[in-house]
Structures are given as structure tokens and as C-alpha cells.
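For this view, one protein chain was removed and the others were kept in their places.
Our next item is subunit A:
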Amino acid sequence: MRFIVRRFLLFVAALFVISVVIFAALRILPGDAPSVMAGLNAPPERVAMLRSQMGLDRPLAVQYSSWIDGLLHGDFGISLLTGRPIGSMVAARCSVTFPLIVLGLIVAIAIGLTFGVMAVLTTRPALRSGFHLLGLIGGAIPALWGGLLLILLFGRGTGLLGVLPSQGFPETGWDSFRTAFASLVLPALTVGVISGASLMRYTRSALGDIMHSGYIDQAMACGYTRRAAALKVGLRLTMPQLVSVVGLMFASMITGVMVVENLFALPGIGTGLVTDLGNRDLIAVQSELFMLAAFFLFIGFLVDLLHRFLDPRLRYAVQERA
């Protein structure tokens, strides 16, 4: 319990520091939203007028405190340019990106874990190096190229097996569930295959290390076959490591899937963030970055908790100290 409280306090402190850093960093960027809105031919007076309308002529401290004040009340602010509440903008983007990541991770885990374990268990050297090669190739595929290949194979209208939509997300969102799901299949495969390959390499090395450890000897001494020992004991022991890796993967995918979102014209978080930054929609960008940072930290927090749950040794260690 004390662990959770300490972690939580750390979480809050980190968020505060992050908010200051984000705010400051964005003010240093050249360019601002009013000049983007005013365009190439606007007289300077018009830019100045827009700036005061957007409240960007107030002192920085005032701007910062009004932003934080909003955050504390759960109000992420209103975008300078689109005039929409940032919370709902981000929610709409999340409804594309998160399902994409989850689907991608499912594919990644299915591929990575399966092949990773198979690579360890196989006794034939040829097969083993085959898996090794597979991992290297899979990890080396650029997302853009892999996605294009999938479009060429399965994209409706373009593909050899033209069955899946390759462009865009239905305007009605998840209300038209089938179309929405179908439009995420190819992007999720692209993401999944690539991260699956790196998960495979992690699994192989983590499980490979355990295989040489006393745990496995012990299990085999109790009568397990090598295979059974690897699956029942080895996997269980590698779990904390793999959870960390998958957690990190999840976090990095939030922005990492941007290339894939772009290729498949999906209105997700990554593309949205880049557009907002390009437009210098500072209020939107700072709230979005803040949410992302909070989310990264939260994932880290969750991974820590999961570790404790999966690895009883950590719990005992704390108890002994206490």
C-alpha cells in the first residue's frame, strides 16, 4: 500500500514538472497560431487582433495558470483554431488509435510469443537460424513499405485479393462497427507484424536465458520435459520482462503508429498531433502532450504494479524491508 501511495505521489510530481516543460518548450517554438490563421497576405494589425482574441498577448504566467486551472477541473481547453473542446478532439482520435494499437498488439503477441517460443524450443539448427532470420527481417521492414505491400495484396480495388478497405475510417466511427473494424485490419497487421518481430526477439532471448538457469534444471529434475519446462516454468518467469516490453511497446505505439495512420488515412492521435503542432495550436498541443505524458507515466505505473503481481519475489523483498 505504501508502495502505491509513494508511486502515486511521484506520478503527480512528475506530471507537474512535465506541464512546466511542455508549456515552456512550446513558447520557444518559432511561429504562432494567429499568423497561421491570418495567412500570407494579412496586415500585421490583423495578426495582432487575432492574437489578443486568442488571449496570447497575456503574460505567460497568466496563460500557464489558466491552463493548469482548467486541467485541475478536468477541462483541457478549447482549440485555438478548430474551436472544439480538446478533450473531445483527443477522445475522437483515441477511438481510432487505441483500437488500432490493441489489435496491433494482439497480432504482435500472437506472432512474437509463438515464434519466439518456437525458436527456443526447436532443436534443429536450420530451423533455429530460420527463426532468427525471420526476426531480423520482420524487425527491419519499414512500416511504410510493409503497409504498402499489404495494400497491394489485400487492399480493395488495388490488391490481388482485394477484400479489405485500405483507406480511411468511417465517418460514423464505431457506430458502423463492421466497417470500422475492417478498416483497422490492414493497419493492425502492419503494426503487429513489425512489433511482433521485435517481441519475438525479446521472447527468444529472455526465454533462452532462463533455459540455461537452475529453474529449468529443477523443473526437469522433477520430471518435466524440456518443452514442458519451458512452457510452464520458463514462460512464467519471463512474464515480468515481457510485460515491461509490451507496456513500453504500447506507449511508444501511440505516436509510433503515425506513419501507419498516415498511410491508411486514419484520423488518429499521431497525425492529429503533428497537424496541431504545424498549425501552432499551442493550447491543443500542450494539452495533448500533457495527456500523452500522463498516459506514459500511467502505463509505467501499471507495469510496476503488474510486476509485483506477477513476480512474488518483489512483494517479499518489500515485506522483508518493512
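What we mean here is this: contacts are C-beta pairs under 8 Å (C-beta built on N, C-alpha and C of every residue); 3 or more make two chains touch, one makes a residue touch a chain; residues count from 1.
Just so we're on the same page, contacts and distances are computed from a predicted model.
One chain of this complex is left out of the view, and of "AzlD domain-containing protein", "Lrp/AsnC family transcriptional regulator", "Nitrile hydratase subunit alpha" or "Peptide/nickel transport system substrate-binding protein", the protein name its UniProt record gives is "Peptide/nickel transport system substrate-binding protein". Contact with the chain that does not appear here is found for just one residue of A:R7, A:H132 or A:R226, A:R226.
Among A:I22, A:V90, A:A119 or A:L263, only A:L263 touches the chain left out of the display.
Taking the whole complex into account, subunit A touches the unshown chain at residues 29-32, 35-46, 49-50, 81-84, 89, 92, 110, 114, 118, 121, 148, 151, 155-158, 161-169, 171, 178, 182, 185, 214-215, 218-229, 231-233, 236-237, 262-265, 267, 271-272, 275, 277-281, 312-313, 316.
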